[in-house]
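Up next is chain A:
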Amino acid sequence: MNPTVQALLQFLQTWWVELASGFVIVAAVPLVAGYVVLVERKLMADMQARLGPMRVGPHGLLQPIADAVKLLIKEDIIPDNADKVIFWLAPVVSMTAALTSMGAIAFGPAFQVARDINVGLLFIVGVSSLGLFGIVLGGWASNSHYSIIGALRSTAQLVSYETAAGLAIVSGLLLAGSLKIHAIVDAQYQNHVWFIFLAPVAFFIYAVASIAETNRAPFDLPEAESELVAGYMTEYSGFRWALYFLGEYANMIVVGAVATTLFLGGWLRPFPNVHWLNWLDVLPALFTAAVGVYCARRAGKQPVAVQTWFMWGVAWACFAVAAILAVPLFVAPLKFVVPGLHGAFWFLLKVGGYIYLFMWLRFTLPRYRFDQLMSLGWYILIPLAIVNVFCVGLAMICETEYGWNRWVALVVTTMFTLGTALFLLHLHEKRTAAASSATGVTEQPAPQDTYAG
Partner candidate 1 sequence: MMPASYYLFLSLALFLIGAIGVITRRNVIVVLMSIELILNAVNINLVAFSRIFGDVAGQVFALFIIADAAAEAAVGLGIIIAFFRNRETVLADEMDLLKW
Partner candidate 2 sequence: MLDKVIFFFFAGVAILSAALMVTRRNAIHSAIFLITALMATAGIFLQLRAEFLFVTQIILYVGGIMVLFIFVIMLVRLDVALHQIRFRLQRLVALLVVVALGAEVSVMFWVARKIPGDGLLIRGSAPVDKLPPNTEALAKSLFSSYLLPFEIASVLLLVAMVGAVVMAKKRTDAQ
């Protein structure tokens, strides 16, 4: 065996775990993103007194697959004299950015593709910010006036809200003390508290900024502006458009994962240190079993035979997962599996909750106008984030140097931050009042007599 093959084998030997989980991510994420789309449509329907997709599969469970196939088959139109290479490249960039940043996310103490890079969290944030190029190049390559305006607007929005998100993460990192994902979650375990309670303002700022960063809910301006129709995505069709769409949902998962790791205690059980609450470990198995029972009960009522079979299949899958989660609790030799599996369950539950918040906002809130959106970002969020970083730092110093109790220090500093927030809002009110009265005044010259003209 010549050395190169030998070296190759040796390389595969050491890194096969990473490669395998890499393939799993690239395959699983589009599927998961598809089902997140289905959940969103179902939730939206539920909140709007209607049923949502019910046709494809029982309760529309096969809808994502049907969508994917449809998008694959759909005609793939490329606008003429558009820049072919970049037109193809843009959605790919936006999807790869989301997927690579998922490489560093730890879905549980055991499931992490890149075995804990030293700059874990920064890597995730950095690579996911590259998704911006997908949008910019997409807008530019489709060579239509409206796509370029849409692309420019979404870039401006992403760049300004990334600053706010970055600063919010910095204040979270101050508490955590390290960039390594495992270290952050352990810090929350050691401190016996999730950082959302220590730095609530930071979590709020990050939540708002991450909504804007994934172009969703009240900030989904670039593609929702009525005269821009679909912003940078207008000229895309078929699978290219699907790539953008999945990129957005994958980004949502990434942002949810970062928020969970940093603020919501990653894969920690709600009360990890409290030992008499250990019965909570049964919850994951219980939860999945309940879902299984629901599917089983619904299976009987399906109109078409094949749907009944499918529902039974889903029910059995849920029961199997419940068994996997429950059995190691009692069987001694399998004890080592418990933290990994349960951690993954709690992590996914929290990310699911975070994404539920995204969706909830999307169905209830109207959309910001572009200048309101930018002024909110620059006049309120970024200064507040800076002040927050300063306050959390101050609190840490008081705690270590002057021996204040940590909670007291943080409560005081949070009050101070909220004070600045109110002050900023007051300033914002005065500015918008001044602005609207200014436009108001100029608009109404003396009512000239229309008939005289």
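Everything below uses one rule, namely that contacts are C-beta pairs under 8 Å (C-beta built on N, C-alpha and C of every residue); 3 or more make two chains touch, one makes a residue touch a chain; residues count from 1.
In picking the candidates, the idea was that all candidates are chains of the complex that A comes from, given by their letters.
Just so you know, these numbers come straight off a predicted model, no measurement behind them.
Checking the candidates 1 or 2 against chain A in this complex, the single touching one is 2.
In the complex of the two chains, the chain A residues touching candidate 2 come out as 7, 11, 83, 85-86, 89, 117-119, 122-123, 125-127, 129-130, 132-133, 136-137, 139-140, 148, 151-152, 155, 159, 162, 179.
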